[in-house]
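Structure, as structure tokens:
As you look at this complex, bear in mind that one protein chain is not there, while each of the others sits in place.
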Amino acid sequence: MRLPQFTYHSPDTLEGVLALLDEHRDNAGVLAGGTDLLVRMKHRLAVPKVLVSLKHLDTLSYIKETSEMVSIGAKTPIIDVIRSNRVQQQAPALGQACERIGAVSIQHFRGTIGGNILQDNRCIHYNQSQFHRTGRQPCHKDGGKICYAREEADRCNSTCQSDGAAALMALGAQLNLCSSKGERQVSLDAFYTTDGIHPFDMQPDELLTRIDIPIVPGAVSVYQRLSFRSAIDYPIVCAGVRLVPDPDDAGCIKSARIVVGAMGRSPLFLAKVSQSLAGKRFDDIAAVAQAGKDAMNTAAAFAAHNAGAALPYRQAMVETMVIRALELAAAQASMKIAR
Amino acid sequence: MTDYSIIGKRMPRVDSRAKVMGKARYTADLKLPGMLVGKILRSPHAHAKIVNIDTSKALALPGVKAVVTGADTEGVKWGVFAYTRDQQFIQTEKVRYIGDEVAGVAAVDEETALAALDLIHVEYEVLPAVFDPMTAMTTDAEPIHEEFPNNINIHVNIDTGSVDENFKKAYYIREDTFTAPEESYFHGEPYAVAARFDADDCLEIWMPNGGPHMKSKPLSNAFKIPLHKVKVRKITIGGAFGGRSEICPADYICALLAKKTGCPVKIVFTREENTIATRQGHAMITTHKTGVDKEGRVLARETTCYMDGGAYSSTGPIATSVPFLSMEQAYRMESVRYNGYRIYTNKPIRGMIRVHGRGFACGLDTQLDMIAEHLGIDPVEMRLRNSRQPGEFTSTGSQVWSCAMDETIKKAAAAANWHEKFGKLPPFHGIGIGTNSVQTGFPMGIRGGSQSFIKFNEDGEATVMSGVVDNGQGNENMLVQIAAEELGLLPEDIHLVSADTETTSSDPGSYSQVSTFVGGQAVKNAAANCRKKLFDVAAKILKTDPDKLTAKNRMIFVTDHPEKSVSIKKTVRVALLNFTSVNAEGGYWPRVDMKREWVSNPYGQMCEAFSFGTTIIEVKVDPDTGQVTVLNAVACQDVGKALNPLVLEGQFEGSVAMGGQGGMLTEYHDWREGRCLNPTMLEYKVPLACDMPEITGIIVESVDPRGPYGAKEAGMSIAMSAAQAYAGAVSNAIGVYMDSFPLTPDKIVAAIREKRQAVK
Partner (left out) sequence: MQTIDITLTVNDQQQTLPVKSNDTLLEVIRDYLDLTGSKEGCGEGVCGSCTVLLDGHPVRACLTLALEADGCAVTTVEGLADEDTLSPLQQSFIDHGAVQCGFCTPGMLISAKALLDENPSPDRQKLRQALSGNICRCTGYAKIVDAVAHAARPESGCPDCHTKDSGGDHD
């Protein structure tokens, strides 16, 4: 499959990248590992006139830790995240998510954490070849007025199938975005639009440079996902959770963050369900079961039939994924107490 | 047992060195001077009339060398049988599926060729389309092919008589319906074809093929040129699995572009094209009604099968028959009635595939398990009570000379610890058995036999010419082993000229599991004739009788006095100096009933040998997610004689992956109005290394009286029985007999939940 034509730039500095993005804006594409963008370009789903490569920006590849946070450069390869002791200790859910991305020989060396977060939303009706998309009405994301994933839908229902994003949202991560005008911080919770065509609240001249994961003393986190194959597969449903113990009573949950992924246009932070666990004990089976049910009931409505597996199955599996993640997190917490 | 020096040995394949070095050239790797890039314009509509095609803008694009449409063809319709000629290689009047060929372009590079496709303007009048066989049979809409009312392409009817009477005698009768959607091959290599016309106007063409002679004849028909002018060349092939058996419209389009431009042209399919525009496996709806006596022996069976054939006939008559044949070979039935319907729909074309009729076969075994449970019989015992025995005739009158089906069942059961496990496993663990039988060779008419020619070179090495093709399964190595064994040479002394229509004689190809039985036997006979000539020369040198000689390890020696010997090299040189030929030919023609025909007369000797396979699978099901983990896989087949156990095990293992793991757990096509939603490996879940269990392969040798060294088909009986065993194991684990295949997690979870509801 042949790529469309484009002009290629590989600036040596961040400033150089930002200047090009400012200049070309919507006509520019940012090339990190290319494992998502180049496939879309081959299908002519993205046809940027200019590709701005981050090849020389090794300064954006790092994992650092302060007392408050773990910071990961956006260009850090997935493999580095998987192998990082800091991530394993402070943000295990992210490590677990990264292990499930693609396969060792595809994403792990070329794919980057920033690229995973910013991988475009997917839909089985949209992420198809140019040939597949001819001879039928274009869908919303393809410039038309139809949604093949959900009858009568007035907008695009493409799904965010990023493993990393669901885990990071559960970890309460913040993104650092730079443009030639300056930089800003945005929490992942607030980073998503409700538009499947342009899922990220990000300007065309902005570049994701860093992900900050707050370190919360005693917190445990887990990522669970379901797919039909052991690798080279996007999640059809996933869940990330972070549980923070009460400093005064280690057997008790002070706060929880439950995020369900691959079920909507963005990872879904389920605030109410999360809230329901505050004050509950880690071994409160009934509370966990209820949280699973509530998570399913809340998340189910967001999903469209566009990720291969039967929709009712994906919806039902939200409960299982959330319960499993919570149970594993509780087990981690009790091990920490035992230590 | 005969002591062979090369046959039966675990021999690494002769073709693997080039492959591990990256030197083996596949069609897409070919480069010829001045070669152009070809691309095909395909229909974006499932069913439409072609009103007009305007190619002028495409032709005007710089770099475009030719554009061809149906108007450039001789208008020949192709079909495997005289009564199934329904497919033009480029459509002229209407298109019948999304992917149907409409035009071809040749250009200086891929970008230009793709741009040219966009500039061809086709005006269509969209027609109502049908996507499922049951609707297709009853619709009032315009039939997909005028000549076939109700869109019924093929009807195979088999009736041995006494079915109704025997149902009346039955102690227990069950009727169940099973369904399965389409599956695909996902060969490693996407389809590709390269073609050129030489100075003598001969077409030289390279492509993955299931038999070069199966390609040359339709091409000579389509171009209306003599057969000798079509030279299908040998090329490395990246898998077939039944999906390379027929001519592909791209072969013709590529050649037509080469003819028009006077340049070599190469067309390489995208992965999507390989999925939608080669062949697929049929979707099926199968109803089995089975009546048994108190002991579980089948007295009567009535099977009705509706097969979604897609837009054209392809191998329709064969495809409509093979699932039934596999059943009647494996299991005895006192009486049986079969009605198989292949129905046209506006979907991609369905043809032959390794697991032929998973819905059919898995349904049958599932039903046997249901009956066994009702009667309180163990599933293994149930199979032994109905299994084919050597010497018997199948329901349609094929005699089965060699058969060790019982041995495969017993050995597999022992290796899998069946009796310790069945009914005794923890919750959501299960074990299942599948047994099946595959034909070694179908009636193929004029190309049913194979001929080989062997010449000795003056260095004492031999060149073997054979039409047999290697799709990746190891046929080349098989020929080398046979020739080396018969000639008394080492494998490295044998040089193959194969799979080339100019230099090799007619051969059925790797079609119908026949390469070893027919093509291998032809080489064996040629080599035996060659050896006879050698022995005549050597006898004079050694001053003995030719009957008293043996050839082994490059030497000819007196059998009872091995110290009296002469090298083959010297023998050949002496022969050449005396102007004596040491070259020879040999052939093999299967002894089948030539009056048997798929539709008009489905009775008589079908083929010479039948193989039998049993697979047992043990699984664990996650009741919450429906995901299946395979704990143990045992594959056991009666292969007649294992010519190379190393190669056979590889066939068994690949069969478990494709037939069982993929075929029964994850692989199926998903559609929206004739548009395939999962044409690539991303969404079509071919199993990966991490998904696969370790596999125990067990070879059983019944030594077929007619096969070369006793050999017959190997591997496909495992692919079929593996699907059945996976189905049985999952059903056993969850306590629900599943009737919709493959057994994806959503169906498994739904079945578990439904059962829980019912218990409440």
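By written order: A and B. Residues from 1 in each chain.
Everything that follows uses one rule, which is that a residue touches a chain if its C-beta (ideal position, glycine included) is under 8 Å from a C-beta of that chain, and two chains touch if they have at least 3 such contacts.
Every value quoted in this text rests on a predicted model; they were computed, and no experiment measured them.
In the complete complex, the residue from B:Q473, B:N525 or B:T744 that touches the missing chain is B:Q473. Touching the chain that is not shown, out of B:I237, B:M405 or B:V582: B:I237 (per the contact rule at the top).
Check A:G102, A:G135, A:G172 or A:G196 against the missing chain and you find that the one touching it is A:G102.
The chain not shown here is touched by just one of B:D369, B:E649, B:E713 or B:D739, and that residue is B:E649. Residues 1-8, 10, 31, 34-35, 38-39, 42, 51, 53, 55, 102-106, 109-110, 230-232 of chain A touch the missing chain (whole complex, contact as defined above). Residues of chain B that touch the chain left out of the display are 10, 12-13, 15-26, 28-29, 31, 185-190, 236-239, 241, 268, 270-271, 471-474, 627-632, 646-647, 649-650, 653-658, 661, 680-682, 686-695.
Criterion: only the chains that are shown with their structure count from here on.
Centre-to-centre spacing of chain A and chain B amounts to 43 Å, using the average Cα coordinate of each chain. Those residues of chain A lying in contact with chain B across their complex are 1-2, 5, 103, 124-125, 128-129, 131-132, 134-136, 148, 226, 228-233, 308-310, 312-313, 316-317, 320, 324. Every residue of chain B that touches chain A in the complex is listed here, in rising order: 42-45, 98, 110-111, 114, 270, 272, 624-627, 666, 670, 672-673, 675-679, 681-683, 685, 687-688, 690-691, 744-746, 749-750.
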